[in-house]
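Showing just some of the chains, left in place.
Chain lettering (A, B and C) follows the sequence in which the chains are written, and residue indices restart at 1 in each chain.
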Amino acid sequence: MYHHLKKLMYTVNVGTPDPRFGNMLLEQFGGANGELAAAMQYSIQGLNCDDPDRKDLLMDIGTEELSHLEVVGTLARMHLKPMKSDRDAAHADPLIAIAGGGGVSLFNSMGNAWTADYLKITGELDVDLRSNIAAEARAKIVYERLIDFCEDPGTIDALQFLMTREITHMKAFTAALESMGKPALSIGRIPPTPELVNQYFNDSTGTGDRGEPDSRGPWNQGGEWKIVDAPAFQELESEKTGTRAANGHSRSEAQMNKSTSAKAEK
Amino acid sequence: MYHHLKKLMYTVNVGTPDPRFGNMLLEQFGGANGELAAAMQYSIQGLNCDDPDRKDLLMDIGTEELSHLEVVGTLARMHLKPMKSDRDAAHADPLIAIAGGGGVSLFNSMGNAWTADYLKITGELDVDLRSNIAAEARAKIVYERLIDFCEDPGTIDALQFLMTREITHMKAFTAALESMGKPALSIGRIPPTPELVNQYFNDSTGTGDRGEPDSRGPWNQGGEWKIVDAPAFQELESEKTGTRAANGHSRSEAQMNKSTSAKAEK
Amino acid sequence: MYHHLKKLMYTVNVGTPDPRFGNMLLEQFGGANGELAAAMQYSIQGLNCDDPDRKDLLMDIGTEELSHLEVVGTLARMHLKPMKSDRDAAHADPLIAIAGGGGVSLFNSMGNAWTADYLKITGELDVDLRSNIAAEARAKIVYERLIDFCEDPGTIDALQFLMTREITHMKAFTAALESMGKPALSIGRIPPTPELVNQYFNDSTGTGDRGEPDSRGPWNQGGEWKIVDAPAFQELESEKTGTRAANGHSRSEAQMNKSTSAKAEK
């Protein structure tokens, strides 16, 4: 059950309304990484969650995002209001001007209606927490860009508050994930195929514009990594040179698939 | 520049086509966490990326996902083909049957057309890598559920291959992110407000159905965490009991906002 | 600012989960006339509203709808949960089964993601109240149909509660509109063209399948109504018989347009 208090979570002071900026601000109101997306993603994950502790976490933050939605909406409303009568202002967002009379609605900066396609909800708690960590990182960078484009000190204050809270949430979700003890290899129940999981397919090759060689880093060398070089290219050469094995498999194919023979029984 | 080799990355053998399962499989073809989403998300992040090493990583995996798209599409095509003429089969997905003649198209299991709204691309490399880690975790769990609903051994083999590769990618993206040295607090350039960032707002309270107290865990206690309890509720009580401070701020508001006074200069 | 209480607004008891019914129930969760649509439409209208009294009304009801969303979501979750492992259940909604693991998300009964295109928000208070009255009427009839298809007594109880509340809201919005004293002719500032506004264009004619004549009712006869019969047809006949007036206007056109000559100055 929800209750609404007629007071913003952060008091909003706007000096001179800036409709162009108000239009940009809609990214955090009705945009893909905005506050409604955050509120809905966490609250609905919470609704699906069977772990009472992390469910509480999801509802705490989901509810805070609703309060953020109200702060952002109030800010945007203040910046967009001149659109009702000012022609130049209206050109910044004719949808808000003509259909909304200068009021906000759940659109992003290009007038796209908010859609639940923005949400990432799987019903698998550790997976959902990973989605939330990424979502908060995106929200942080979007607030930062808005601050970069903002010239009104009062608005910047509010954005700084909101941006900070996203980092708070990111820390909380990270701690909640870590406390579950579910690294990549233990997601779900079915283990990945043992050797295959360590093969890195080098599917993009060439020297690039500046003659640089294919990159190597901790993401494809060291530890258990084993590089499979240009599998399609190897395959093509196999066909040309007739080096396909008797079983019809080529070098690269054999390399890629052999480890699947030990596939875990379902 | 791309080249296509007329050979699947994983050879596909389907015993008895199962149109209902073929319909489910479309989640990984034209669905929100499917292979096109993966291919596009990584390849376009790569296109925007200024770090040549991690750009190569993004293109390697983005290209592999195109090959996965082809494998999944071929599997789905085999399972869906009977829809062209079999009435019962057609009921499983009338869009594929009537509009597609039993052929696949970029829809999910409920016939929704694929949309780029599924993608998470910010142009900030460490943020994008976090989105990719989460995306791979989601893809893993979706493949696992498909395996759970699948009865055809050949199809299970292919799904196990594809599922394994998602974990491979997740490991690679994780290593790439870690090698950047960009934890939550260092995303972007603007630091969060110091004290505020450690406050956990307990916005969802009550004893729940089973009388359990508010949860505590590493996500809101220990370390630097400081809990702000039920701020809206405190505010309401302040109003009722007249305990608003002379400056018009109530207890909870003061608590939440004071730390913003030291807000970093932009 | 929002607060969430860990208690449903209406206690939910589900006997035997019915996944097919759970799928239908999603219409009121993520559907066009569902609870999120209601919560967002009223709350955002409230955010745009300059009339403090009716703004409070909009926020009261907008917040109640959030609590309804939680009740419906909890009900749906209970009915859909078997989809995670039961193949037959999964066929009722493969998107929920495969992508959601049996958890709810913001989709309707056909798997369409919720979109803000469902909302009607104009920033003109009396117009918005009319949209809300219509929205509540639609929600009422959708709950009634769900009750008709529901076999679980506990679920019916909850639906009856929710359905009743929609009528409560409809009454409140109607009273709020009536108290504004803004009938059709006084919407906005620009008055309609005097005579033209009373002309009823009979644009669909013929005797129909059962030979019935064109209908007459209080919507086109009596009071100030004046019928313009089949204007396009009259025009065609004018052309054929050469009865166009010297000014090039035909009978019907003259009839339709003459009253615009007295058009109100802007």
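Keep in mind that, in the parts below, contacts are C-beta pairs under 8 Å (C-beta built on N, C-alpha and C of every residue); 3 or more make two chains touch, one makes a residue touch a chain.
Not measured: the values here are computed from a predicted model.
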Full complex, copies of the single sequence (shown: 3): 6
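Keep in mind that, in the parts below, only the chains that are shown with their structure count from here on.
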Homomeric contact chain A-chain C: same or different residue positions, threshold half: same
Centroid spacing, where centroids are CA-atom means, of chain A and chain C in whole angstrom: 33
Mean-CA-position distance for chain B and chain A (Å): 7
In chain A, residues with contacts to at least two other chains: 3, 5, 7, 9, 56, 59-60, 62-63, 67, 115, 117, 122, 124
Touch list for chain A against partner chain B, complex: 3, 5, 7, 9-11, 32-33, 52-57, 59-64, 67, 115, 117-118, 120, 122, 124, 126-127, 130-131, 133-134, 136-138, 140-142, 144, 147-148, 156-157, 160-161, 163-165, 167-168, 170-176, 178-179, 184-185, 187-190, 192-193, 196-204, 208, 210, 212, 214-220, 231-233, 235-236, 253, 256-257, 260, 263-264, 266
Residue numbers on chain A that touch chain C, as the complex places them: 1-9, 30, 36, 40, 43-45, 47-48, 56, 59-60, 62-63, 66-67, 70, 73-74, 77, 84, 99-107, 113-117, 119, 121-124
Touching residues (chain side chain B, partner chain C) in the complex: 20, 23-24, 27, 31-33, 92, 108-112, 141-142, 145-146, 148-149, 203-209, 230-233, 235
